[in-house]
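With one protein chain held back, the other chains of the complex are shown just where they sit.
For chain A:
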Amino acid sequence: MLAKRIIPCLDVNAGRVVKGVRFLDLVDAGDPVAQARRYDAEGADELVFLDITASSDRRAIVTQMVRAVADAVFIPFTVGGGIRTVDDMRAILLAGADKISINTAAVQQPQLIAEGALKFGSQCIVVAIDARRIPETNPPRWEVFLHGGRTPTGKDAIAWAIEAERLGAGEILLTSMDRDGTQDGYDLELTAQVAAAVSIPVIASGGVGTLEHLHAGLTVGGASAALAASIFHFGQHTIAEAKAYLRARGVCVRQV
């Protein structure tokens, strides 16, 4: 049976793992390769690295990190952040990443999804969507934001997910900006609506504070994978604990 995936997410800035609250207030959380090794050993099913480096030498920093991670872990990993062209994608895949996550560039030039899928296969193109609930909408609606949550687009998140799939995305990494870093749990309505609207896997993201939140995202939310950061980085829970919790509640997870 296909297992539901548990994915620790590492936000990386200039080669260090950091963690923010609602995309702000960054705190240092360690060396990416050491973190990757630890998660690999604990039984993480995949890793996601989101590069938030703004420096001009980011390409070199990211490529070096991707190589070091690829040498250390033998599970799939995704790299996102600042990828704008097919050449950017190629460089990161050649360095050893398995998937590329695109966010801002995908909205600005949707053809990048199609070009990437054609060149490297849909399975390595992850479209990341940062969505924020539009106040006082009933039924609720969510707007897509860019640039790490700073730029509104006026785009409807569900419609954009459907469009991304049509263009060739292999997965949707769906982050609720309202919940990110709050530890209040995933936005389950958002997750469930996107998961129902597309036939590709949806990775739930943003807001995990307890193991119950992971469970809810994978069941009520209908996500194929649950992504989390803080609860794993700061030692609140191990991946093994998360999997034992899910398994006890009848969710199929990979046993190491």
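Some points to look at:
FYI, a contact is a pair of C-beta atoms (placed from the backbone, for glycine too) under 8 Å apart; a residue touches a chain by one contact, two chains touch by 3 or more; residues count from 1.
Rule of thumb we're sticking to: contacts and distances are computed from a predicted model.
Per the UniProt record, the absent chain's protein name among "Imidazole glycerol phosphate synthase subunit HisH", "FMN reductase", "D-amino-acid oxidase" or "ABC transporter substrate-binding protein" is "Imidazole glycerol phosphate synthase subunit HisH". When you scan A:51, A:171 or A:187 for touch with the missing chain, the hit is A:171.
Only one residue from A:15, A:30 or A:96 touches the chain missing from this view: A:96. Remark: the omitted chain is touched by one listed residue; of A:70, A:114, A:162 or A:197 this is A:70. Even with one chain removed from view, chain A keeps its contact list with that chain: residues 1-3, 5, 40, 45, 70-71, 74-76, 93-94, 96, 98, 121-123, 170-171, 199-201, 224-225, 254-256.
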